[in-house]
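My questions all concern the structure below.
Missing here: one protein chain of the complex. Every other protein chain is in place.
So, subunit A:
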Amino acid sequence: MNPSFPSLMQTQCTWSCHHEMLGALRSKSSSLFASSRHLLRQFAAGSGSRRPPSFAAMSTAATEKEASPNQKESAGKPLQVAKRLEKFKTTIFTQMSMLAIKHGAINLGQGFPNFDGPEFVKEAAIQAIRDGKNQYARGYGIPDLNSAIAARFKKDSGLVVDPETEVTVTSGCTEAIAATILGLINPGDEVILFAPFYDSYEATLSMAGADIKCITLRPPDFAVPINELRSAISKKTRAILMNTPHNPTGKMFTREELNEIASLCIENDVLVFSDEVYDKLAFEMDHISMASLPGMYDRTVTLNSLGKTFSLTGWKIGWAIAPPHLTWGVRQAHSFLTFATNTPGQWAAAAALRAPDSYYVELRRDYATKKQILVEGLKEAGFKVFPSSGTYFVVVDHTPFGLENDIAFCEFLIKEVGVVAIPTSVFYLNPEEGKNIVRFTFCKDEGTLRSAVERMKAKLKRT
């Protein structure tokens, strides 16, 4: 089973174009795009900077290898990382967090709460540890959790799934995505992505050697451009990777949009990988699972996790729900990616998923209050705020403040205002498309949100 080299070369061309664009941006705001290690050294040493070897240098070595296949490479070879890594840089989140710490900024960038999960879930994990549930769990999940996931999914979507053959537990939704892609995507397969996208999608698709086609969702409402999708999709398309409620925009795919996507998928025999990790944070409309649409269950992998819903993002409990023939592929990849998911966390997750509806009602209410604080604050500070229906993110247009792009704005915001936001250009294949937009999160306690809002109102001046 050898992948086709021509398609690999194709993706390499795409990579180098993107690489150049990143390079252009990098020269404008070098301190931001330097590796986290660079920042750490600067932070620690206080002066000077030693740049780590760049991936560009290593990809040069890769070219040399191809040019002279019969010659033994020189000492460069031990450093030679795989070609697929040209896109893999330290994530923007790490970089922003480093800068935030350095400047004492309030972090509304990284998407995890600064408050903790509910006691009853933590207690369940503690009990599991004390009860000796500390050894390998069954690879695809402990029976109790698989059942709880199936039961919750039935309540949410109306679909009845078999916990034994249609549910797979993974180390977070990140791993569910990775296992789905690596288990079901062949090198050269065409996959459609919607930009802006969670940054691991593109990187993981590259690992699988996929041929990525991107459709951009545009402000102000980030609606799905159906005509563009219709042109992009064909019988050659293997899968669409979608995320609803959507990170970073907060957009929720409407029933009309889902119907359109579904009919195109059925017509062209395309799979859907649906990341629904924020499904419980749906404010402006009800969340609809793609898998619940007629004809879609058989071709859909639904991805979710514990972390966002229960404010326990560090526990790494996620899952994939799919018909048996697709689940099988997910499980194969999962078995060599992590083999099994942490056992005590699974026991606790089973307890969590059996939480009464009142938990979810209260969760939404709490977040709605936080959202109001942030959104009103951002508007008063002078941002153009785009409507967000779900997730705990809001995206805004920063251009009223006169900075040239999103990265420059975020740097300015940290250094001069003391607040962190995430530049969204990293969530696009073409970073230019994100240059006016930055993302804030409101998964923070109300005090923190108010302080951040105060700082922005005080220090941001429209130009």
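Note that in this section a residue touches a chain if its C-beta (ideal position, glycine included) is under 8 Å from a C-beta of that chain, and two chains touch if they have at least 3 such contacts; residues count from 1.
To be clear about the criterion, contacts and distances are computed from a predicted model.
Choosing from "Sodium/potassium-transporting ATPase subunit alpha", "Aminotransferase class I/classII large domain-containing protein", "UPK3B protein" or "Serine/threonine-protein phosphatase with EF-hands", the protein name stored in UniProt for the chain missing from the display reads "Aminotransferase class I/classII large domain-containing protein".
Although one chain is not drawn, the whole complex shows that of A:Ser147, A:Thr174 or A:Ser289 it is A:Thr174 that touches it.
The chain that is not drawn here is touched, among residues A:Ser200, A:Thr216 or A:Asn430, by A:Ser200.
Checked against the hidden chain, the listed residues A:Phe253, A:Tyr278, A:Trp315 or A:Tyr367 yield one contact partner: A:Trp315.
On the side of subunit A, the interface with the absent chain consists of residues 1-3, 5, 8, 35, 37, 40, 52-53, 58, 69-70, 72-73, 75, 77-85, 88-91, 110, 112-114, 116-117, 122, 125-126, 129-130, 132-137, 139, 171-172, 174-175, 178, 182-187, 200, 203-204, 207-209, 238, 271, 298-299, 311-316, 323, 325-326, 328-329, 332-333, 335-345, using the contact rule stated above.
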